[in-house]
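All protein chains but one are shown at their positions in the complex.
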Amino acid sequence: MNAPLYQFGLFGNDTALLLAVPIGIGFGFFLEQAGFGSSVKLAQQFYLRDLTVFKVMFTAIVTAMLGLFWLSWIGFVDLSLVRVLPTYLVPQFAGGLVFGVGFVMGGYCPGTCCVAAVTGKMDGWINLTGMFAGIFLFGELFPFLEAWYSSTPMGEITLSQVFNLSQGTTVLLIVLAAIAGFYGAEKLEARFRSVGS
Amino acid sequence: MTILFVMTLNKILASIALILALLAAFIGIPTREDRHLKEIALLIETEGDHVTPLELAEQIYAGRSIRLIDLRDSLSHVRQHIVNSEMMSVQQLLNHGIKRNEMVVLYSEGGIHASQAWILLKMQRYDSVYTLLGGFQGWKEEILYPTLNAGATAAETQGVERRKMLSLFFGGEPSLTSQESSKRKSARQNNSPPKQKPPV
Partner (left out) sequence: MQTPKPYMNPYLAGIGLGLVLLAAFVVMGRGLGASGALSSFVTLGVNAAAPAHAQTNAFYREYLATPNGNPLNDWLVYEIGGVLIGGLISGLIAGRVGRKVDKGPRITISTRMVYAFGGGILMGLGSKMARGCTSGQALTGGALLSVGSWVFMIAVFASAYAVAYLFRRQWT
């Protein structure tokens, strides 16, 4: 029982910052490898012609979720120290709606636009600039939004708690949904590809 | 051919995920509390749960950074406490009063409160928490106001000098007894030699 390593005091803040770099390198590498440096590729997700975004995202979620579960079970990771993001239902739902429009309009998300920019995509740079503008706008509006931003707090609540299932059962349901989704995605892509050509 | 290979690879990956998820559903909760409880029980049995006053005094004297938590009420704390110890209620202690990676020694008047808090902290996986054997009472008897016997042999004398020095270091008042009574006491001590513990 000695992970998360940072929480158990194995290293300090400066080392933590340095360790962020290789983790980020891995993150950026696999985003680019998946094809997420291209807005045309990313946007195809929303026209059902190429469901790579869905496949990569859910495979990553399933991998990390199963990994955490089993690392906790063998006693390596103390799950109580991996902080679950607190839920603010209404702002998060509304934020998702706004974000979704931005995603299909700009073609990138914050992480992928960094990868696009660094591989020379000019629309990636412009998208990044727009994001800075959007964050600045939010920051300036924050005094007026503050109350709404903190509304409907539900705390660090998980799907297991909401549906009153054990964590293992929740994990199983998500994995089943993901595999069914992958199967459907492959069928859908095959159909759209034959229709398109 | 390549497509066939990719398809089978994807199926293999899906199968692995499915097996891991099915086992996860069977297990339910990934924290094995029973095993953790066994570890705590083992610590208590092997006396890895406490430090003796003498061990604590030696460690502090050697300059090791130890966080001392006084669980007694504020009146007792103000009246007298171990140097550099801080007062905390059990609730404060559980509410992130201490860090997981620092050595913490808890003490109460007799030791019961500290032991109770120790179990609560151990359940939350604080690894380096110990209680002070005998509590503050034990500290007073062993360190602050010990009755030291002037030793017969050179080694004994050395030990006594060390105890005296430690007592004075912590602001205590050691009292030395005569040769006569010391013999009686050492005889009694020989019947129940102090338990040897590995250094903390």
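Residue numbering begins at 1 within each chain, and the chains themselves are lettered A and B in the order written.
We adopt the following convention: a residue touches a chain if its C-beta (ideal position, glycine included) is under 8 Å from a C-beta of that chain, and two chains touch if they have at least 3 such contacts.
For clarity, every value in this text was computed on a predicted model and none was experimentally measured.
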item	value
Residues of chain A in contact with the chain not shown	3-7, 13, 16-35, 37-41, 43-47, 52, 55-65, 67-68, 71, 76-77, 81-89, 91-124, 126-140, 142-143, 145-146, 149, 154, 156-162, 167, 170-171, 174, 182
Where the unshown chain meets chain B, residue by residue	6, 9-10, 13
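Convention: only the chains that are shown with their structure count from here on.
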item	value
Sites on chain B touched by chain A in the complex	10, 13-14, 17-18, 20-32, 35, 99-102, 124-125, 127
Sites on chain A touched by chain B in the complex	1, 7-10, 59, 62-63, 66, 68-70, 72-73, 75, 78-80, 166-169, 171-172, 174-176, 178-179, 182
